[in-house]
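A single protein chain has been omitted from the complex, and every remaining protein chain is retained in its original position.
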Amino acid sequence: MARRSTPAEVSYKLVIGGLAGLAIAILVGPILVVLITSLTTAPSLKFPPPGLSFKWYEALFDPIRSRHIHVAASNTLWVAVGATLLVTLLGVAAAIGISGKRGVAARALENGFLGPLVLPTLAYGFAALMFFSLLGFRPSLPLLVIGHAVVIAPFVFRTTMASLTQLDPSLLESSASLGAGRFTTFRRITLPLIAPGIAAGAFLSFIASIDNVPVSLFLSNARTDMLPIRLWGMMESTLDVRVAAASGVLIASVVVLVVVMERLVGLSRRM
Amino acid sequence: MAPRRDGVEWPLAGPLGLAYTAFFAAPLLLLFAISFYDDSDLTRITGSQWVKFFSDPFYLSVIGRTLQLGAVTVLATTVLSFPLALVFCASRPSVQKLLLLIIIMPLLTSVVVRTFAWIVILAREGVINQAILTLGLSATPLPLLQTEFGLVLALTQIEMPLMLLPLITVMRAIDPNVVDASRALGASRWRTFFQVILPLSLPGWVAGATLVFASSVTAFISQSVIGGGRLVFLPSVIWQQSMVVYNWPFAAVAAVTLLVTVLTGICLLAALSVRLAGR
Partner (left out) sequence: MFSRHVDRRTVLLGATSLAAAAAVPTPALAKGSVTAAIYPGTWDEAYRSIVAPALKKAKDVDLALEPLFAVDQIAKAQAARGAPPFDAFVLDPGPRALAIERGLFEKFDASKLSNAAKLPAGFADAHGVAVNTQIVGIAYNPKKVPTPKSWKDLFGEPYVSRLGLTGFQTTFGTLSLIEIAKAYGGSETNVEPAFVEVKKALPKVAAVMAPAALPGLFQQGQIDICYTNTNNVASLKARGVDIDFAFPEEGAITFITTLHIAKGAENVENAYAYIDTALSADVQAQLMKPPSSMIPTNKDVVLAELPIKSLDELSKMRTHDWSKINPLRAGWIERFNKEVSK
């Protein structure tokens, strides 16, 4: 295929290349700004920072001054772990029960389970608040686990379904014909093969819970303080630069986790 | 003794189904029911709040502006995503891995982190304005924060990954022979793109556009922190009416309207994809 340096060729490369570059700048820029701002020496969130230091990270990890942030962070972790475990168990079971099945019920369930992905979580958060308060429940961490579980379930369900569709049915048939019961087949054939898909989905669900704001906005309070809400308050009303440091920690953790997950289960292929 | 049956296996799918019924469907039904009450203490049912909402041109304009925000964001992400997806498909595998990391990052960072980054970038004395003033492109700083432009820009970063991932998945699967054939037949790059690549990538675009529309329309934090008090969208009506004014039925009306708005957008996109596929 001969290369032609026609005006069309050149303009194509310029426009496409330029727009792609702009896209990358928009994707990455803000994250870099956050990281650089977190190293500022000044007590304000201005960019560029007058000097660089780790003092805000020190302040963030100070157990006395930042105790409320640590409490919020551990609440958030606790809820994320609980919700992820819950949806992984239920979601994988549901995916196995629906994958490959024909019929209206199967299709309806499949679309239904993906519902929270597109329905506005803010409306759901408000609905959940009214629902629980009319039933007489006080805000609590278990309630948050339930609320988060609903909105993060689609991630693990979707990746598990994707893994199941890629399973070669002849593997299952040969296992059955060799005399293995359903559970043995599941444990020794299906599960190991879909494990990477489950793990990728569980990871996405976990991150979605950590980052969740709409549900936590309505269902949390001082006793069940969640990290994103606490950080939002700090950012707006006290301009605390520790928000930048906390953001830096969150970004760094996610980068590490993504690289790990990519190595272990090929995360990028499963999104 | 074949393990495959054609009906749903209820013992397996049941638990999640029950959980969804109890904790997802029920609250939403409750939301719908509450919207018909008159007052927050839930004593009278008259549907008056629905009348109040839909007979007020202000709230109708809020619906319109919310839809518009979604549409503009879809447009902005489309214009940026196609080029990046094309570059991705043309890159070496090692570059592709790096690009994927870059693309996934905004999705996995908390919305609080992203919003504060955009405040620092869009502020009067922020990154963009500093650059503009230094380069002499303008004598005074441009208002970027609390404008629709600034908001769409910030939303673009947040939503682009949602468009890029399905788009890349579909684009990667395009048979390279088709593209080669088009070029070999003398079509320019532009023509190849618009007449071969674009139509073949449409299913990915539709999936991405659906997610971007739904997500940008309900992005409450970004809308209120970056958009400011003058840009009123449905999510902020829901928040104000439920948590500040404490008018639950009215907030419920706004919430149901938001749900219907998103569903409408999704159905329109789905219909569009069916029509385009039929061509």
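Every chain is named by a letter (A and B) in the order it is written, and numbering of its residues begins at 1.
Note that contacts are C-beta pairs under 8 Å (C-beta built on N, C-alpha and C of every residue); 3 or more make two chains touch, one makes a residue touch a chain.
Remember, it's a predicted structure, so these values are computed and weren't measured experimentally.
Participant: I need the residue numbers on chain A that touch the omitted chain, in ascending order.
Facilitator: 42-46, 68, 71, 74-75, 77-78, 81-82, 84-85, 129-130, 133-134, 136-139, 141, 191-193, 195-196, 198-199, 202, 221-223, 225, 233, 235-239, 264-265
Participant: Give me the chain B residues in contact with the hidden chain, please.
Facilitator: These residues touch the chain not displayed: 40, 58, 61-62, 119-120, 123-126, 145-146, 224-225, 228-232, 240, 242-248.
Basically, only the chains that are shown with their structure count from here on.
Participant: Could you work out how far the Cα centre of chain A sits from that of chain B, in whole Å?
Facilitator: Measuring from centre to centre gives 16 Å for this pair.
Participant: Would you mind writing out the residues of chain A in touch with chain B in their complex?
Facilitator: 1, 6, 8-9, 11-13, 15-20, 22-24, 26-31, 33-34, 37, 45-47, 90-91, 93-94, 96-98, 100-103, 105-106, 109, 112-113, 115-124, 126-131, 134, 146-147, 149-150, 153, 157, 169, 172-173, 176, 182, 185, 207, 210-211, 213-214, 217-218, 227-228, 231-232, 235-236, 243-244, 247, 250-251, 254-255, 258-259, 262, 267-268, 271
Participant: Of all residues in chain B, which touch chain A in the complex?
Facilitator: My answer: residues 1-17, 19-20, 23-24, 26-28, 30-31, 34, 79-84, 86-87, 97, 99-106, 108-121, 125-127, 130, 153, 156-157, 160-161, 165, 180, 183-184, 188-190, 193, 210-211, 214, 217-218, 220-221, 225, 235, 238-239, 242-243, 248, 251-252, 255-256, 258-259, 262-263, 266.
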